[in-house]
Each structure stands twice: as C-alpha cells, then as structure tokens.
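For reference, the structure discussed in these notes is given below.
Heads up, one of the protein chains got dropped from this complex, but the rest are sitting where they should.
Naming follows writing order (A, B and C), and every chain is counted from residue 1.
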C-alpha cells in the first residue's frame, strides 16, 4: 500500500523534502512504518523521542494500523503563537 | 469659607442637585462638614456608612481640614466597567 | 492613554496605543452591555476629573506591579446600548502571563475604586391615546 509522508520544520530541512511517498505491506502498524522509515532516513532517527506522529490529521499511537493512502505526518515539537 | 459639594448617582437623585454651594467656618474638618451637611440633607444621612468622600479629586479622611474653594464630592459605592 | 468618552470606544486606537516592538503579548478586555432582562441600554455617570486621575494612577500602579510595558483604559460616559463597549483595557507586555494578570487586576480595580456609576435607564411610559 502507498502512504504519503509529510515532514515539517527541522525534519523537512533534515530530509530536504516536504512530502515523500512510501510503500509498505498491508497491515503495517505506525510503529513498524517508523522503524523502516527512520532506518531509510537515519538523520531523522535521533529525533524519534520528541517526534509526534499524526495519521490523517490526528495524533496516533505506534499500534495504529495504516491503510492505503494514509497521510502520515512527522511533527517536531510545536512552537506556535507568541514568542 | 465657601465649598463646592458634588453629588453623584443616587445621592444626586436624593438631593435633586449635582452641585451645591456650602459655607463653613475656616478650619472645619471634613468630618465636621459632613455632620452639618447631612443634618441639612437628612435623606442622605442613612448613606453615610457606605459613602466615600473625596476632596479635590482624592479620597480624604474625616480629619482632613478643608480650605476655601475646596471641591468636596460625595460618592456612592462605584459600579463602573462591565455588568 | 486614559480616555473618558461619550462616543463609541475606538478599540483599534486603544490597542495601537499600547503596541510596542518589545511586546510579545497584548491583552485587551472589553466590558460590554449585556442583554439582561429588561435591559436595552445602561447609563454611565462619571465624576470625570477624578475618574481620569484615579485611572491614570491605576495604570501606573499596574505597570509597576506587573512589569508591563504599557496599559491604556477607555471608559464610556452616558448611554450605551446592549452589545456596546462600556470599558476597554489594553495591556502590552514582553510575555503573556503578566499581560493577562495586569489586565484582569485593572478591571477589578476599575469596578472597586473608580467614580463611575451605572444605572438602567427608565423605560419611557407609552400612553395609549
């Protein structure tokens, strides 16, 4: 199945891409996807501890099962609003 | 000496006047003035306990000595701002 | 900026009066006339020269107490219809916490010590013919 991987802020700069396509076996969990994706992008791996991950605009757990066409977003710690 | 006595809100309605002239002996204190003024306006007397009194725009104590031309304001409990 | 006005409060002017490049936060409070039962408007009576003096002093005390950059207060005089702004307090600070605290404290003080009195205007009696 195909997934869209969205990258923001420092992760976007590290990967030098806003969006990447990714292919995974049906039934893959979010945790399994992350293992594979971070192995392919080792410079992002050190950020896993502070990384928030959203699937289709909602924060999701590593146990969540992914589906064809899912939008997976890797979110650095947020810093909106006032300074 | 002559004093200007300013009345607001419910006190203005009770006395039916926004401003009254008053004459007192030099050396009169604010407390002495109030005794005489409220004796002359007995319908205001019951409000003395909750009345704030200002002399020349500043809240003053009963011991304050009044002077020629002083503006004495009798202030009901305030209620500005939002509802 | 301390203003007592018979006209509509110019909220943008109140905000602009406190804006500073060193500010990271601006908090504005608007007191508005609420549609309570039988209320179509409120009348505000003000002892203007004393109110201006007390509000100017209040703004200075708030700046010192909370370390805010600037603080403005505008209050209406006279009749304000339901939905209208009776009072505006704007406060600018480096950080949001002190801006919120100063603004809330000033409103508490406005209701406590500023010589302003509100009343519900009497309804006009309609005569039938």
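The rule is short, and it goes like this: a residue touches a chain if its C-beta (ideal position, glycine included) is under 8 Å from a C-beta of that chain, and two chains touch if they have at least 3 such contacts.
If you're wondering where the values come from, they're calculated on a predicted model, not measured in any experiment.
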Contact partner of the left-out chain, one of C:6, C:34 or C:112: C:34
Sole residue of C:1, C:77 or C:104 that reaches the chain not shown, by the stated touch rule: C:104
Those residues of chain C which, in the complete complex, touch the missing chain: 11-12, 15, 19-35, 82-83, 92, 94, 96-97, 99-100, 103-104, 107
In chain A, positions touching the absent partner: 6, 8-10, 12, 54, 57-58, 73, 75-76, 78-83
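By our rule, only the chains that are shown with their structure count from here on.
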Rounded Å distance between chain A and chain C, as computed from the means of their C-alpha atoms: 48
Centre distance in Å when chain A and chain B are each reduced to the mean of their C-alpha atoms: 73
Set of chain B residues in contact with two or more other chains: none
Multi-partner residues of chain C (each touching 2 or more other chains): none
